[in-house]
Each structure stands twice: as structure tokens, then as C-alpha cells.
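In this view, the complex is presented without one of its protein chains, the others remaining in place.
Coming up: chain A.
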Amino acid sequence: MSTVFKQQKSKRDKAEGIVAKTTEDTPIFRNKQRVLLLSSRGITSRHRHLLSDLGDLLPHTKKDAKLDSKSKLHIINELAELNNCNNCIFFEVRKRQDLYMWLSKTPNGPSVKFHIQNVHTMEELKMTGNCLKGSRHILSFDKNFESSPHWLLMKELFTQVFGIPKTARRIKPFVDHVISFSIVDNRIWFRNYQITEKPLEHRSVTDTTDLTLVEIGPRFVMNPIRVFDGSFGGQTAFENPEFVSPNVARANVRNSKAGRYKSRMEAIAKKDEKIKDAEMPEDPLSESNVFA
């Protein structure tokens, strides 16, 4: 809404002859990113907590209501436009079990669909770190991200979506946590650590630095499925050949269990046939024929 107002205002100003202020000759690029956080209906509690954790971590986000339809995803583009966002994280939950995450640059940029596994939210008591709500973090990328163009594209997306711009409203000063993305087993692993300085007493000889990391959470694993040309649709630019849909995986497990019964029945049928084939004609010299 604010962009519409500004547009009308500048039009009116121009019409009235007011010259817009130019502060400098060369425009300073300001990194303006705003992320829309959405989910579909049928989201489970763990995934809901993950979404709210991401909203807490990233102060340049805006949470929106649940999206009704799972097929007409292009309306998300309009929602983002309404909310003045140029990025979107959309959690699509299927069968109340499988979580898919869409990451997209909304008006017409590329989008990526991931399958999320191994979700641990910030609430888990084993993760003991803590940080300021809204402090700008350091992003850490694995060198594997530079090995292929699809990884490079995802790295760029992460930098813009998960990297907090200086112009965000709810940021706090100081840097006290680092978010890391690593590639292992063709998947992207997400970790969030708090940076603390070790006091002199606890430092040992083998330490190279005085900093220690404590995990804050959340942590999850992203398995890329497809990279699309447009936002929530368009031509596929990359398809992950190793991706196995969770439905297919579950079906395989069930079929293997059924396969045991099937193979046993087949073996019995084969045995019956074999016995039947092995029947020989009556031998005229057999005992029953000679001593009738």
C-alpha cells in the first residue's frame, strides 16, 4: 500500500511542479529485501514452530495468514506485492507429514523448491545458545556452493533471503550469531550458532582462537527438488536427479514388505508345476504291473 501512495504522491508532485529531492548524483545502492513468510493449511506444530523461529531470526520478514490452495501458487506473487515484499518463503505441507519449502524472488525471479527433513526447532532443550532478537548475523557458506551453477544460484538466493539488510526496521546492533549452510550428501544443512568469547580460564592450548560457538537452533536439512524460471512456476531450469519423493519412498517400503508374501506364493505355485511336470508315464515293468 505504501508504494501505491508514494507513486501517487510523486505523480502529484510532478504535476504540481515540485522537484523531487536528489540527495546525491550517483544513487547509492541500498540492499532492500523483505521476505514474506507463509504456510499452507494443514501445517503441523513442529513446522509451525520452525516457521515462527525463522520469523524471529530474520527481522526483515513479515508473517502472513495461511494460504488456502496448494495448486494456485501464483497468487502468492500478488500477496507479496501487497505486502511490499520482494522475497517469499512458503511452507507447503502435504499429508500433514512432508514439508516442502519454496524460496522465491517474488515478482518474476527464480524460485526453488526444497524438501525439508530433520527439523529441530529452537525450543529443544539440547540447544543451549541464545542471541539478540534481530541482530544481523554472519552468513557462512561452504565452498561446495561454488562447484555448480545451480548451487551458485541457491547461494545467491540464501544471501538475499537469509541475509539481513541494513535498512530493516527491527535490527539490533552487534553481531552475536552466525548461520551456516553446508552441502553434504547433495543436501543443504542449516545451522545457527551463537558466538561467544571464551574467558581466559577456560582456554586450552589447542585453541586457535578465543571464540566458541554454541548452537542456538533451529536446524534442518534442505533437499533441492527443482529450480524454476519464474516465481512459483515457469520452466524448470534444474531438476535434482537424486531426489526421491517421500511418497515413493514410503511406497517402496510397503511394497518390499508385500513382496515377501508374493514371492512365497509364486514359489509354491512353481513347485506345484514342477512336480506335475516331473510325473512320468506308467512303467510296464513296475511292481504293480508285473505282480498285479
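Couple of notes before you dig in:
By our rule, contacts are C-beta pairs under 8 Å (C-beta built on N, C-alpha and C of every residue); 3 or more make two chains touch, one makes a residue touch a chain; residues count from 1.
Everything below uses one rule, namely that contacts and distances are computed from a predicted model.
Per UniProt, the protein behind the absent chain is "rRNA-processing protein and EBNA1-binding protein ebp2"; the candidates were "rRNA-processing protein and EBNA1-binding protein ebp2", "Glutamate decarboxylase", "E1 ubiquitin-activating protein" or "ORM1-like 1".
Between the chain not shown and the residues A:125, A:200, A:249 or A:278, the one that touches is A:125. The missing chain lies against chain A, touching residues 29, 31, 56-57, 105, 109-110, 122-123, 125, 128, 130-147, 149-150, 152-153, 156-157, 159-160, 163, 165-166, 172-176, 178, 180, 182-185, 187, 189, 191, 193, 195, 197, 209, 211-213, 216, 227, 229, 234-241.
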